[in-house]
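With one protein chain withheld, the remaining protein chains of the complex are depicted in position.
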Amino acid sequence: MKKAATVAFLLATGAILGGLALSQDKTKISIESWRNDDLKIWQTQIIPAFNKKFPNIEVVFAPSAPTEYNAALDAKLQAGSAGDLITCRPFDKSLELFAKKQLDALDGLKGMSNFSSVAKSAWQTDDGKSTFCLPMASVIHGFIYNKKIFTELKLSVPKTEAEMFSLLEKIKSNGKYAPLVMGTKDQWESATMGYQNIGPNHWGGEAGRLGLIKGTAKYNTGGFLKAFESLGKWKTYLPKGYQAIAYPDAQNLFSLGKGAIYPAGSWDISTFRAAKMDIGAFKAPAPAGSKKCYISDHTDIGIGLNAASPNKDAAKTFLEWMSSDEFASIYSNALPGFFSLNSKAKVKLTDPVAQEFVSWRGQCESTIRSGYQILSRGTPNNENDLWAASAAVLNGTKTAKQAADEVQKGLDSWYKPAK
Amino acid sequence: MKNIKWNVLAIHAVLLSYTALALFPTLLMLLNSLKSREAIFGSPLALPTPQTFDLSGYQTVFSSARFDLYFLNSVLVTTGSLSLILLVSSGAAWALARYEFKGSTLLGLYLSLGIMVPIRLGTISLLKLMVSLNLTNTLWALILVYTAGGIPLAVFILTQFFKQVPRELEDAAKMDGASEYQIFWLLLPLVRPALGTVAVFNMIPIWNDLWFPLILAPSEKSKTVILGAQIFLGQFINDWNAVLAALTLAIMPIMILYIIFSKQLIRGLTQGAVK
Partner (left out) sequence: MPKKFPFHILVFTAPAVLLYSVFMIYPLFDSLRLSLFAQGLDFKPVFVGLENYHKLLTDERLAPTLWNAVQNNAVFFVIHMVLQNPIGLGLAVLLNGKIRGSSLYRSLIFIPTVLSVVLVGLSWRMILSPIWGIAEGALGVFGLQSWYQPWLGLENSALLTVSLMSVWQNVGIPMMLFLAALVRIPEELLEAARVDGASFWTIFWRIQFPLILPVVGIVTVLTFVGNFNAFDLVYASQGALAGPDFSTDLLGTFFYRTFFGFQLQSGNPYLGASIAGVMLLIILGGLLFYLFTFVRRVEQVEY
């Protein structure tokens, strides 16, 4: 035992000394993120491109699982071990980090002017005076489908809600494939790719969302309730055992060709491209009698500076590079489905499915997800409640009305709309 | 005669089935970590064949995570904690067992409090303490916590054993002019079985602990094997080749430790328990 300990000690000292010697010239910065799917792309495309211009800054992309990200980040921030750059969730969550002085203000950053005020609004204080994260990208919601299966079963892209349900029925009766590939175990997809995907068409996009904030709209009436009801109809079309299917399981299932349609966020495009699938996309179909259509077009991801970082200069260099045209192009094409928020950059998208998603901006009105702005500042957190409610509706453990009532009750318990 | 034969067969049958149940999951992970993605999903129970043999998961693991570093950290934390536990606890147990002093009963009781109270409940303050001592993300944070957690039971067990060391040995050494410390050092080997018990009692839980590395030392340079595996699994969760490879790699050190120490481990558990 003693001998082993001595050997181990010597090895450790050697390793530390060796490590020190190697890291003499380079500054090392690390990036916190929930995008574990992007790990390979950062390592093989994005960081090497940065290093061509700045070879003395070593960058490590260190993501955590999406369900654990916020808690893990909080733990690391408390322990003082969070990375130099922190990927920011939009609106309230990141506002809180800024209020706790865990993020630095980035107003002086060169390149911040490349972003529109709409883009920045997700990462600004209410008075618009301080911006605390650099916007990166927005994501759009829709449905990705397996082209091979559609050809095989002679299906065509649905244009209305009714068409979509009859399409699902057709796939179900064929029996070979799961009509909709999604699970409820992780809960967030139920809200994000489910409720927030089809919801905007029911509640009229921004008008509905702002109504929630003003207090004129409620989750348990009108369009918001109808969206829950429509979501509930999905349950018979989900794969067998969907209650135990987590997010990566659903991705696996779809990429193995076992399901026809995948309720998606545009970020999923790169996962399925990596699996070499032949895919297409269609937007959430509007219910009968709709005059306008709406899509969930959410300012999703930004990046901020850890106030306690010991490498702020290197980190700021990286941030400035992230506001450049070069980054916007690389990012949007390496990760199709993340649409750069940089309004000055001219990005040519090469992926046809990404182009399809972006084309919907011209056809429909955009809106962000209903629970992210202002409504997630209190306890209980509206976004969290939507996760639980959507999963419950899909699991059939609550009816749409019950789930919606609970969400509204939770919101009413602390939120008083400014009169 | 025949009855006994049937009984024996039945017993073997039960033990065999339970053993299969105990080993099945681990074997399954190990075998599938060597197969290609299609084979993992297509024929999960099949052994890897030359066509389906695939090491891509291991490649991903080695190129994406520093398991060698995590392993080293685990070794340092475990051996460091065990050494410290044994050192300080044997000292305290010696004093409690061999010397009569005011408050020795109280002290004994105080130290035993910790046997049943879970140290995790103090996590929030431990984190604050470590932050103020600037020890977060160091292996020392873990070593100190594990040592503190291991002291109560160690002192308890060692005290019992020290009480049984014959007085004559101590008196003989005193007559030879040995100091108190020398006597202690001389007689320490006599409680070697107890030291082994304590070491073994603590070794596996310390190695396998997820909680404190997660909360006190989650940075890349201080990750232990288990935390590293957990984080890796979270990052690569949809890459089943990598996940299975990581699981297998994380199990290997424990298995090797177990095979080396199984005799002592079992002896330690059985001796330590029946007190």
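First chain written, first letter: the chains are A and B, and each begins at residue 1.
By our rule, a residue touches a chain if its C-beta (ideal position, glycine included) is under 8 Å from a C-beta of that chain, and two chains touch if they have at least 3 such contacts.
Just so you know, these numbers come straight off a predicted model, no measurement behind them.
In the complete assembly, the contact with the undisplayed chain comes from A:K185, out of A:K120, A:K185 or A:K226. Shown as candidates are A:I245, A:I261 or A:L411; the residue that touches the absent chain is A:I245.
Here the missing chain is touched by one residue of A:N56, A:T221, A:Q355 or A:S413, and it is A:S413. Touch with the chain that is not drawn comes from one residue among B:L34, B:V61, B:L76 or B:V145, which is B:V145. Even with one chain removed from view, chain B keeps its contact list with that chain: residues 8, 11-12, 14-15, 18-19, 21-23, 25-26, 28-29, 40-41, 44-45, 84, 87-89, 91-92, 94-96, 99, 101, 107, 110-111, 113-114, 116-126, 128-129, 144-145, 147-149, 151-152, 155, 179-181, 184, 204, 207-208, 210-211, 226, 229-230, 233, 240, 243, 247, 250-251, 254-255, 257-258, 262, 265-266, 269-271, 273-274.
What chain A contributes to its contact with the hidden chain is residues 67-68, 70-72, 74-75, 89, 92-93, 96, 100, 183-188, 239-245, 249, 252-253, 258, 372, 376, 379-381, 383-384, 387-388, 391-392, 395, 397, 410, 413.
Note that only the chains that are shown with their structure count from here on.
If you average the Cα atoms of chain A and of chain B, the two centres end up 39 Å apart.
By the touch criterion stated above, chain A contacts chain B in their complex at residues 1, 4-5, 8-9, 11-12, 15, 30, 36-37, 39, 43, 60, 62-65, 68, 72, 75-76, 78-81, 246-249, 251-252, 256, 271. Touching chain A in their complex are the following residues of chain B: 41, 64, 69, 72, 75-76, 79, 82-83, 127, 130-131, 136-137, 199, 214-220, 231, 234-238, 240.
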